[in-house]
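Just passing along the structure, written as structure tokens.
The complex appears here without one of its protein chains, the remainder shown in place.
Note that the chains are named A, B, C and D in the order they appear, and that numbering of residues resets to 1 at the start of each chain.
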Amino acid sequence: GSEADASGNNSKETTLTFGFQTADYPALLEESGLFEDLPYKLETPVIAGPAAQISALYSQATDVGLVGENTAAFEAANAADDWNTTGPKVFTIAGFTAKNAPYPAPSLFVKKSANIQKLADLRGKSIAYNFGGNIYAGYVKVLANAGLTVNDIKPVQLPDNQAAAAAFSAGQVDAVVTGYAQIKRVVDSGEAVRLATNEDLGVDGGAGFITRPDVLDDPAKLAAVRDFFGRFSRFYREWYPANEAAVEKVLQSVLKQTPEVSKINWENGAKGRLYRVGDSAFIERQQKIVDAAFAAGGVKHQRDIKAVFNPIVDKESVPQ
Amino acid sequence: MSVSELEHPPVAATPPAAVEDLSPRGGRSRAGVAWRTYRGRVLRILVPALLIALWQASSALGWADEFTLPPPSRILDAYGELWSNGDLQAALPTSLQRAGIGLALGVTIGLALGLFAGLWKIGEEVFDAPLQMLRTIPFIAVVPLFITWFGIGETPKLTLIAAATVFPMYLNTYHGVRGVDKKVIEAGQTFGLTGWRLATRVILPTALPAALTGLRYAAGVSLLALVLAEQINALEGIGYLVNNANQNQRPDIVIAGIGIYALLGIVVDVLMRLAEHFALPWRPRVTIG
Amino acid sequence: MSVSELEHPPVAATPPAAVEDLSPRGGRSRAGVAWRTYRGRVLRILVPALLIALWQASSALGWADEFTLPPPSRILDAYGELWSNGDLQAALPTSLQRAGIGLALGVTIGLALGLFAGLWKIGEEVFDAPLQMLRTIPFIAVVPLFITWFGIGETPKLTLIAAATVFPMYLNTYHGVRGVDKKVIEAGQTFGLTGWRLATRVILPTALPAALTGLRYAAGVSLLALVLAEQINALEGIGYLVNNANQNQRPDIVIAGIGIYALLGIVVDVLMRLAEHFALPWRPRVTIG
Amino acid sequence: MSPSAEAVVDIRGVRRVFGDRAVLNGVDLRLHQGDVVALLGPSGTGKTTLLRILAGLDAADDGRVLVPKARSVVFQEPRLVPARRVWRNVVLGSRHVRRDRSRAVRALTEVGLASHQNAWPVTLSGGEAQRVALARALATEPGLLLLDEPFAALDALTRIRMHDLVAELIGRHNPAVLLVTHDVDEAILLADRILILDGGTIGVDVTVDIEKPRQRTDGRFAELRALLLGRLGVGQATAAAP
Partner (left out) sequence: MSPSAEAVVDIRGVRRVFGDRAVLNGVDLRLHQGDVVALLGPSGTGKTTLLRILAGLDAADDGRVLVPKARSVVFQEPRLVPARRVWRNVVLGSRHVRRDRSRAVRALTEVGLASHQNAWPVTLSGGEAQRVALARALATEPGLLLLDEPFAALDALTRIRMHDLVAELIGRHNPAVLLVTHDVDEAILLADRILILDGGTIGVDVTVDIEKPRQRTDGRFAELRALLLGRLGVGQATAAAP
């Protein structure tokens, strides 16, 4: 990181605390070797769940946190004050998605026996999902694209992805918004089919990286953030696709994934790239998701959420 | 020494060091009794009220920011919001019904097993180990299993609440039964009581204080279990409200929800105190001061 | 009737209906004692073993599919995997230390408050209401608040475990103290015991069975609380293992984790039984059959 | 004692060991229907232990124990169930408690406690509790009545009333009775036979053949009293003199 060296001489004393939700990230970052000899100290606590991530961020236990791509937008739409006037309390500064992934997530899966050929057929059917993140975005876009409201279907909200997948696999619901890995069994056996992918639904999927304004105002921290995303971008572009064995090994040993699941995850992740959060088409898609969530009662206000997407590290994330 | 001397003792107003005056003291004592009675009620309300005042002050003085600990005034607004949306009105009956049914199931099972294991060695040998295992199951991790087995209707919710309440009831009943005075049990046996009648006439009434402790604890657990249970396909309920607020970074509603829990906890407690009062009239109440 | 007639009674082998033979029966009785002793140990192991056999059978017979309820054989493999990775070896000491410290904190506070509230009316008036409120807090919903207040180090984890264990300890101690025979307390007071010495010499030893019930319960709770606590910035620990496996479609590891919990639960139980055995030698153990 | 009848209590060579001390070390005892036997002995000598074995509450370590099925016991302590009102304690073993309330009240009236029928045991005085325990035992129809110092907490007048009550019950149901007491006069007044338990065996077994009602003024009474007190280790001069 030569550019970071230039920005501050005592930046070795800067600590960047980057909260991840799963333990594979710290392991993969280390494995890649791209994050050695950093001009600042990097800490990578693992904090499960978006709510806990946001708490950690607000309480300054972390500087940057990994959440869903739309988490900050939902925060804005839920906030008591309009962030367009008060200024955002959190920014999404980067995002990560796997376009053209072989197993796109979130996707809509339906039971064959439920006789659902198109989104509109979901009327009166039960759909399982979990609140928050991409799954929820997928769910509200399913409704929006199908031209349905929550009153036209039987929504089944469950605590997490696993529970939703379990309900679907056990035949308790007609449809589910989830990833392929979770319900592989029923799809492979032919009991269920995929009806729509994230792209069909207008959900990018993947992760969002959020931070506080004061982190960006601190030059040393900002420099560290820029440096980090520069390396992180390379990590996804170069290292991850080229190191299938190493990645799967980490997924298996750290996350205890089965070889099958870890392979699915690697194949998806190998297509993964950071994207520009300043991209207007992207922001427009996010606005649609928030609007759809508002229609479904998932957020409290209909707000313009443009302001939470801060392109301050877009240059490092997506180098030309 | 004449009688009148004793009634108006010249020096006895300051009795010698080794003597103690245990006489009841008319006026002071009546005030004392009243004071003790009211002190109880007042303190029970005053202490929480003070905590709330401190909390509001900490916000006003900037010790805690709005996000870390929203001030009580914000919590009140949250109640207003929940009330005007009708969330609260919908949540309470639903949740109380769930908690109630689950609790009834769990307590019945726990009581039966506790009695059985307490009364008969073989009961303990058969049920104790499985129950010790049951109680250590982290329910949060078995939600998918619950859904697979019990579906997504009311069954998994009630099952979960019942499962969570069985153990406290069991453990306290068991220990209560084991703690019943052996001598009194023997007396019952001598007069021809065995099995069920010995249990209902001697052991259960005498173990009732412990069983009620279990019930009191289980009642609290049933409310807590709502938070887990109502993650499963619930659209109303206090647990759902809290979960939902938690996912939406609404600490004010989370704390409002905790407030409802606390209130319900106190209601349960008052009810249990009444129950104890009526169920245990024979029990002298003692404190050392 | 001669003595020899009595010792070898011609008809007394079938005594008249109204007469009962209470004689100890030599051979049979020794076998009986041995049988009762071993039956206990055997049943305690046999019952869980049978449950496991049933479980394996249910997989073999297809009552439950591999994904929702993997058979015991798969769970064994999971243990193998966790062991060879060194996860188990890393998890146990970390988690046990956390649970232990949290438990020690919570139990100390709970014991102190329980004694205080049990012994002095004012203690109850001051602490009972706040504790009744504390116990109804759904900890699962306050993990984010704990992060806000206590950061992401060990503090929030230990605080959470301690907070979860205070109440069971408090409640049982309190009820134990209140349940101590008034007559014995009076005897202590008469012989000049007051306050602390009355508590340690008369009330605490006599209330110990109840306090130990509380400890036993709190120990279980401390293990359960790990699942929540180890959501916060933990990279090892049993709670972490379970959470992680749950998110990564490894029901076998989830169940393996539950198995560890169950095992720890039983270990705790055995330890508590030993503790009770040594702490309560004065207590006759009774069952009615 | 009617030698023709079959013994209803028949124990032989009963041993009971606590730790390394044989509290009972070969006790033999036979009682027939209607026998009233008093058991004396120093404190801690094993009287209660023997009663517990006869009641079926404790098992002998060795020996042979045959007793009637229907037994009633007045324990050395009242042993009332604290959670049940006095009258319910009296009909504790009854099959139809409510229906037997009148029986309970009758028994309580006999011991002079009808007014306490609805009290909780904890509010009773020592003697009242002991009388409730007595009423409980007397309300049954036992084949064997075991009384462990049942009158210890009673004043002289109440004690006489209770003596009469017990005598009446014995007349009515004709059970075998074993009465533990420390009062030698009481033993002589009530019993047909007096035993002294000491050192783990029954050392003295005398038949009282003074016709009833017995008078303390009777020469044979004083003689027997002196004999028993002597065997209990109390010198004539100190206490045994009439």
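Keep in mind that, in the parts below, a residue touches a chain if its C-beta (ideal position, glycine included) is under 8 Å from a C-beta of that chain, and two chains touch if they have at least 3 such contacts.
For clarity, every value in this text was computed on a predicted model and none was experimentally measured.
Taking the complete complex into account, the chain left out of view touches B, C, D.
The residue from D:13, D:26, D:42 or D:56 that touches the chain not shown here is D:42.
When you scan D:126, D:199 or D:219 for touch with the missing chain, the hit is D:126. Contact residues of chain D toward the unshown chain are 18, 40-44, 47-48, 76-77, 123-128, 131, 148-149, 152-160, 182, 184, 215-217, 229, 232-234, 238-239, 241-242. The set of chain C residues touching the chain not shown comprises 183-184, 186-193, 201-202, 205-206, 208, 280-284.
On the side of chain B, the interface with the absent chain consists of residues 1, 6-7, 12, 15-24, using the contact rule stated above.
Methods note: only the chains that are shown with their structure count from here on.
The chain pair A-C and the chain pair C-D differ in C-beta contact count, and the higher one is A-C. If you average the Cα atoms of chain C and of chain D, the two centres end up 44 Å apart. Averaged C-alpha coordinates give centres for chain A and chain D that are 84 Å from one another.
Multi-chain contact residues of chain B, defined as those touching 2 or more other chains: 67-68, 144-145, 148, 189, 243, 246, 249, 284. Looking at chain A, one finds that residues 51, 54-55, 58-59, 160, 162, 165-166, 169-170 touch two or more other chains.
Across the assembly, chains come into contact as A-B, A-C, B-C, B-D, C-D.
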